[in-house]
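All protein chains but one are shown at their positions in the complex.
Labels run A and B following the written order; every chain starts at residue 1.
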Amino acid sequence: MQSDPLCSDAVLQTLHHLRTTSPLVHCMTNDVVQTFTANVLLALGASPAMVVDEQEAAQFSAIASALLVNVGTLTRERARAMRAAIDSAREAQRPWVLDPVAVGGLTLRSDFAREVLALQPAAIRGNGSEILALAGGQGGGRGVDSTDSARVALPAARHLARERGAVVAVTGEIDYITDGERTLEVPGGDIMLTRVVGTGCALSAVVAACCALPGERLENVAAGCRIMARAGEMAVTRSQGPGSFVPQFLDALWQLDAEALV
Amino acid sequence: MQSDPLCSDAVLQTLHHLRTTSPLVHCMTNDVVQTFTANVLLALGASPAMVVDEQEAAQFSAIASALLVNVGTLTRERARAMRAAIDSAREAQRPWVLDPVAVGGLTLRSDFAREVLALQPAAIRGNGSEILALAGGQGGGRGVDSTDSARVALPAARHLARERGAVVAVTGEIDYITDGERTLEVPGGDIMLTRVVGTGCALSAVVAACCALPGERLENVAAGCRIMARAGEMAVTRSQGPGSFVPQFLDALWQLDAEALV
Partner (left out) sequence: MQSDPLCSDAVLQTLHHLRTTSPLVHCMTNDVVQTFTANVLLALGASPAMVVDEQEAAQFSAIASALLVNVGTLTRERARAMRAAIDSAREAQRPWVLDPVAVGGLTLRSDFAREVLALQPAAIRGNGSEILALAGGQGGGRGVDSTDSARVALPAARHLARERGAVVAVTGEIDYITDGERTLEVPGGDIMLTRVVGTGCALSAVVAACCALPGERLENVAAGCRIMARAGEMAVTRSQGPGSFVPQFLDALWQLDAEALV
């Protein structure tokens, strides 16, 4: 299985589109990462909004540019609202993205994630364990951390992508983004990204924003992954630990330019 | 319609009262901004508390200094708890403040906000689109962002203030604070405040704290707006993007003194 590098022109174009079109992302995400997710989108020029009531979520998904569904702190009530939002997004032809946080051993989220897989997500973003579990294999997750590398999960990711017609991003030390036929490879990131909560969840929100942009979805999603990885690299060199990493990371997203990305 | 500047003595006095009386603010606010809201109040010397169960919310509103009701992530359950808290606050003669986040197109929050308008809020804080929608006009909000300037919404704000006996703060590049008769004008703030989530919501919590202070409500609320705008100006000059803005903003609230405010 070959994977191709992503050209930096595509990354710059995606960044430009995020800043100029400012996609409005309806984030139905978990309790822990809401603020950080919103601030990541804002730093990139996108617009976040979190709407949770079932009826309002359906109303809002029809006018948002894209919908994110993250099952990190799923409840039965939230699952109902998410289904309504997905249905509404599809009817209005808006892309929606699935983040299958810790899918595998936990019943409610695993059943829900497998169920909504049938509802044509535009993209799926998870770590190796989550993508393996979602594809029907045995994920080895421990809580929300992955014990399977992204590389190991790549065949499952390609299978999932082909079967569902979605772009699948399986992220880790190296990110692989695939539509089932073509696979792009994004280097970068840093171990520090695993010592700050919400970096993966926020990436999924960026992926949702990227699905609303003009151009090819596979390249847009891979560019979103590269933008986040590059900001992570910049922030690590400017910080003294996971605390100072967070403001530096958001500043880096805000400052990113051609020089930093090429 | 004339609007008057706010004198800096009033701002200093409000700041002094916040720090010395430390009002206890019961914040019933949205999921995304809870931490930031609490930290803004703490940095100013006030005391935040978030109590959400219907029965407990009613118990707590009777002992808190003021109540904030923010509909950003409203659910039916939360609406019930908010009604109970408002009733209890009124019975105990505590002021309550409404933040009508994204009221306009979304059904549950719009119906709820219009319903509780009858329950004598001490103050209402929103952007131009939200105040227009609440007053019965056509707001042009896109998600939580305003597409109408505060200035355009000023007649609606004055109408709302007179009709409801509330102080209405319509905020934007310039903030206008009105009781329907007199209007104060607060300059400042910065575009950066729109690239960080929760600045408007936290301002509403500060407005609630200000409603619990001695002195004239209109001036206290305007002073709260000025305190936040001035801290924003200070933070922008000390930060490199929206990430470093947040800690700088909280530090500025903590450090504010006569020199910074005059």
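The rule is simple: contacts are C-beta pairs under 8 Å (C-beta built on N, C-alpha and C of every residue); 3 or more make two chains touch, one makes a residue touch a chain.
Remember, it's a predicted structure, so these values are computed and weren't measured experimentally.
Residue-wise, the contact with the chain that is not shown comes from B:D53, picked out of B:D4, B:D53, B:E91 or B:D111.
Looking at B:A38, B:L117, B:L160 or B:M228, the residue that reaches the missing chain in the full complex is B:A38.
Between the chain not shown and the residues A:A102, A:L132 or A:C211, the one that touches is A:A102. The chain not displayed touches subunit A at residues 30-33, 35-36, 72-76, 102, 105-109, 142-145, 194-198, 239-244, 246-247.
One chain is missing from the display, and on subunit B it is touched by residues 24, 31, 34-35, 38-39, 42-43, 47-53, 55-56, 59-60, 63-64, 77, 246-255.
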